[in-house]
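A single protein chain has been omitted from the complex, and every remaining protein chain is retained in its original position.
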């Protein structure tokens, strides 16, 4: 299939390469053009604009935030200035509101929109081990399903409303932050009481908490190395703000969300914007005299 | 081995029976004597007092709270009024402070104290599937280890200080409450946005959150049946208060703990004292108009 | 002076009448035209559009939210479609961001912008007893100062940046919500301990807390009548959201703000959107079993 791909950061590059490996023709575009070099060397075609990348059946985007997705879609030389009929697959963690806007805009443009945010860090993207949460119309979903299968280990189809995939993804990120906060507090308590953090984690993951999320973030917290960041705190805060926006729209009080938002804000102030979002633990521990 | 067992509630009865099955002589005592009937029918010996149950090499206790454990240990006809030298294995979720007191008292009495709180509900106790967190001196631990192996699926030895096992157990219960709160908030957000709670849970457990704790409590929240309780909210609040006591002693701020304590308190006021501790979800949802 | 006035709700009507009483020519406009009838009977002139009301030296606006202020300013037949040079005095509680936008727009239009939000309920507006917080350029402020003096008991000049007046006003509303939350919690504690709420309030206001804010809201809480609302909870929540937006922009964690936002959200869900913002006390008390 002829596919466009916009956004070649650490996540996007891995995804695009897996599409290439699966035998598709991939048109790539990135704001900093040199990011496309290795993919072009591997067989991708360089596009001069997002609109040029959209001369395809399907276009994927993997970008940092609402602003970037809106720019490559609605902006000059954007996706919507290309010929009608394309299906846009968005992997970014964007707001429910923007997902709704994109759904409408692509419908008006005679094409389709599939929201397909992912769980996984860059290594998982490179290894086609992402988890994908996909929302969109049945026809569009059926068409892009093989593409999703080529880049992830499992796809969860959420339903016909693309924005609901974003809501699930945002909920998941909130759950991750909740795990980090709870682990950080429990580790502070344990350590001040003479129990090693690693011992606590071993008991937790060996009993009821034996999930990747506890292994991954528990390990990060025990290592205590929060730089270089896998996912910087300001992006984590951006996501929590998107959760809060959705919660505000629906009238849902989420005090635990409020807690982690305030925590992330303080962490950025006290530790700098380059720290990993799991670095909230440093602030939890400093507040405990550790 | 000749073993005493004090406290035959839903957890204790299952544990005691597994000790019996393992071939030990078990002396049983319970405040309401009739709770001992079926165990006696199965081969246990009825003791008239805790002190009588303590005419053994090892005595296990499994009781509701600090008060009950202190009463059967220090009270008239209590364990410490029996001959010196016994090893006391305490399975209850008690305070760090009481565990320290029991350690000292048994040392003074010429015996030993092993703190061995458990993770697991009554069914796990009956099936010898408990997880056990054990703290105590090396010699005492070595002696009781076969007994622990007879009642659980895995034992984590924490170290020489019995109270540290309690700290780990309390930390674990705090982690469980944190999971419930985070799940309840995320489910409220999802449902108000049109995503089924079960769909959200499926994505979570199918990706990064595939641990027993999410399966168990996620299932309880989706079922929405919080009565009869597996673990009543007031006992959950008691445990959170013990965590807070330990945190206060160590000077550890735990805002997420504060949140779940206030939540449990409000839940008991609004829903009654017979609700399961996972019933905090009802209050989370009512606050979201669900 | 020839003055326009847009927005004749309960606050706006009182303010406009005081300008009329002070001897000014007042052009009035309101979305629902009949709200202007009594003012016209008293000597005001009816304008057909905001632009027509802006055929004056100064135009005041007193509207519900950012959306309404933006509409009458930037919209068709809005203030900025009138002749250049007017000074816009905004009394509404709007966002810092919109205040910045209005400052720029009026500068570009050859006029001036004074942000002059007020503290006080409708009765204070009618009696010219408002407190006014005013920000704007020195020249513009000097020109409108007599108008502000005609409608309030005291004006605080904050400085040259209009949006800072809004920041102060928003901070004040946050302080009010904090007082309500703290009073509601303390009254719950007192009452459950057998102390009458009124007794507690008497001690507070008779010692260190003898300020109008405690008298006014303390009285409301003791009365327990939260309907009809003086200021409905959704408007309170709107303001707290504006505070949060400003805090987010500046990177300021405000956990007490988070608490009152979640509280207002829950209150609206549980009690309905017509309750006064002090009605959060009902929810505080219900959570305490009162």
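Letters A, B and C name the chains as they come in the text, with residue numbers starting at 1 for each one.
Everything that follows uses one rule, which is that a contact is a pair of C-beta atoms (placed from the backbone, for glycine too) under 8 Å apart; a residue touches a chain by one contact, two chains touch by 3 or more.
This structure is a prediction, so every number in the text was calculated from the model and none was measured.
Asker: Taking the complete complex into account, tell me which visible chains touch the one left out.
Answerer: A, B, C
Asker: Check the options B:210, B:253 or B:289 and report the residue that touches the missing chain.
Answerer: B:253
Asker: In the whole complex, not just what's shown, which of C:12, C:137 or C:253 touches the removed chain?
Answerer: Touches the omitted chain: C:253.
Asker: Going by the touch rule given at the top, which residues of chain B touch the chain that is not shown?
Answerer: Spelled out for chain B, the touching residues are 241, 248, 251-255, 258-259, 261-263, 265-266, 268-269.
Asker: For chain A, enumerate the residues touching the unshown chain of the complex.
Answerer: 255, 265-266, 269-270, 286-289
Asker: Spell out, residue by residue, where the missing chain touches chain C.
Answerer: Touch with the absent chain occurs at residues 96, 119, 131, 133, 154, 156, 158-159, 161, 163-164, 167-168, 171-172, 174-176, 178-179, 181-183, 185-186, 188-190, 192-195, 199-200, 202-204, 206-214, 216, 243, 246-247, 250-257, 259, 287-289.
As a convention for this text, only the chains that are shown with their structure count from here on.
Asker: In graph terms, nodes being chains and edges touches, is this line, ring, star, complete or other?
Answerer: Complete.
Asker: I'd like the most central chain, judged by C-alpha centroids against the all-protein C-alpha centroid.
Answerer: Smallest centre-to-centre distance to the global C-alpha mean: chain A.
Asker: Given that chain B and chain C are copies of one sequence and touch, is their interface built from the same residue numbers on both sides (over half shared) or different ones?
Answerer: same
Asker: Taking each chain's centre as the mean position of its Cα atoms, how many Å separate chain B from chain C?
Answerer: Their C-alpha centroids are separated by 53 Å.
Asker: Two-or-more-chain contact residues of chain A, please, as numbers and ranges.
Answerer: 251-255, 259
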